[in-house]
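Okay, so here's the structure we're looking at.
Here the complex is missing a single protein chain, while all its other protein chains stay put.
And then chain A:
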Amino acid sequence: MGEAIVITSGKGGVGKTTTTANLGAGLAQAGERVALIDADIGLRNLDVVMGLENRIVYDLVDVVEGFAKLKHALIKDKRFENLYLLPAAQTRDKTAVSPEQMRELVSQMKEDFDYVLIDSPAGIEQGFKNAVAGADKALVVATPEVASVRDADRIIGLLEAQEKHKPSLIINRIRASMVKKGDMMDIDDMIEILAIELLGVVPDDESIVVSTNRGEPAVLNLQSKAGEAYRNITRRLRGENVPIMKLDDGAGLFSKLRKIMGFKV
């Protein structure tokens, strides 16, 4: 029996889909059987980020409505034979699926996979409710900006009200040089405000744009800083204890200062 994890954020454009693709590929590389669900019905994107857009025949709504069997709708990844994608429908909207149907679908998929990762749409309406319905656990992605943190706080409140497992935080697109100048909230600031457990920190990295252009998750690129961060998060998801990666730029003086001042990293 696998575990279902929803990746959510409230605000759009903070990296939910990229995170889902990278954690999926990372877990598959580690040998886990993984299924990704694109729950953003009407605005599907996980397929292009994964580079699987040409292989779609059936989608999530076809499965839920009984037009296609789950095993026919699941698309096998190019790189890993233990990684599958269930794409969202592109010509329907969020109301095509109910939370009950999602709960049933996810619990069915948990029987065949170790991990079921659900890419949630932005917002707090029906699409979000569908995405979280079948999840055992939630990852909240937030960037160090006021709008993103505010929306993350709202999402955390909603998840906690639903008595899901306590959500954990992925801080995305942090820029060491700006943090150093005091022009960007740092890891401690974000945790202090949101008061949830930190799962990982992903640096702002141009290689993410390149890997998305190519449809190749950055987690598979050993040169990529963001890829390394996603590999670390993958290991933490699997229960390993991996320290949070030091921010690159000026890490020397900065981390020394932090140590002197008694901050925990």
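Going forward, a residue touches a chain if its C-beta (ideal position, glycine included) is under 8 Å from a C-beta of that chain, and two chains touch if they have at least 3 such contacts; residues count from 1.
The rule is simple: contacts and distances are computed from a predicted model.
Choosing from "Acyl carrier protein", "Cell division topological specificity factor", "Putative tricarboxylic transport membrane protein" or "Alpha/beta hydrolase", the protein name stored in UniProt for the chain missing from the display reads "Cell division topological specificity factor". When the missing chain is restored to the complex, the residue among A:A30, A:L43 or A:I193 that touches it is A:I193.
When the omitted chain is restored, the residue from A:V149, A:I171, A:I208 or A:I233 that touches it is A:V149. In the complete complex, the residue from A:A96, A:A122, A:L159 or A:M184 that touches the missing chain is A:M184. Although one chain is hidden here, its contacts on chain A can still be listed: residues 144-146, 149-150, 153-154, 157, 179, 181-186, 189, 193, 195.
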